[in-house]
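Every protein chain except one is present and positioned as in the full complex.
Our next item is chain A:
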């Protein structure tokens, strides 16, 4: 087919539009303040100022933001993987009174938008004394109705003969969960894990509202505040944007296959 070149042409134009903002972010981050504010603008930096990145670390406590964001991301992700998989196992494989009703209640959480729980949660976290602590950032994010639903779908796909054989061998419920179900559901766990990592790392509204000190600040809030202070110093702002997005971009490129299948899996939410 000689129409192939036309397809490539369209796709390349699209790809250029997708990539240009990233290139511009990196190129600007390496320019001097004066050069960024120059007419006509330059495409490549006259002098590649890698120091801009050091300036970001000197201007804001970037290391702390990295550490905080990493802690929150790890806490929420591990929490969801453990707690959601335990519940999903019970819903997929065990029998207990009220199972269907409880499951429907769990699913109803899927319909609750984040903004509607924000204000009452501010009250709840205040009364727990959790405002401006890591508890506020991590604990509510450890529970996910979507996670339970997604993993339950995965667990239902694992042949039941496997755990029946294990039961006959005298395996406990926890043993079946740990030794049969979890090892056979790694794609589902990875998909949920990547989603949670991404959502936690990029989260903004929740940390913006629930924290206010430097000690608990996450990257997203940190660079937004940075923009408030240095609203025109675009090279430094772009450097901070590069620094805060790079970990997720690397993760995406490395784990692309899993991420893509994970996204496609969202279909089960229907």
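Keep in mind that, in the parts below, contacts are C-beta pairs under 8 Å (C-beta built on N, C-alpha and C of every residue); 3 or more make two chains touch, one makes a residue touch a chain; residues count from 1.
The definition used in the following text is that contacts and distances are computed from a predicted model.
Comparing "Lactose transport system permease protein LacF", "Cbb3-type cytochrome c oxidase subunit I", "Peptide ABC transporter ATPase" or "2-oxoacid:ferredoxin oxidoreductase subunit beta" against the UniProt entry of the hidden chain yields the protein name "Lactose transport system permease protein LacF". The hidden chain makes contact, of the residues A:87, A:137, A:150 or A:185, with A:87. Within chain A, the residues in touch with the undisplayed chain are 4, 7-8, 10-11, 14-15, 17-22, 24-25, 28, 36-41, 83-84, 86-87, 89-91, 94-97, 99, 102, 105-106, 108-109, 111-124, 126, 139-140, 142-145, 148, 173-174, 177, 198, 201-202, 204-205, 208-209, 219-220, 223-224, 227-228, 231, 234, 237-238, 241, 244-245, 248-249, 251-253, 256, 259-260, 263-264, 266-267, 269-270.
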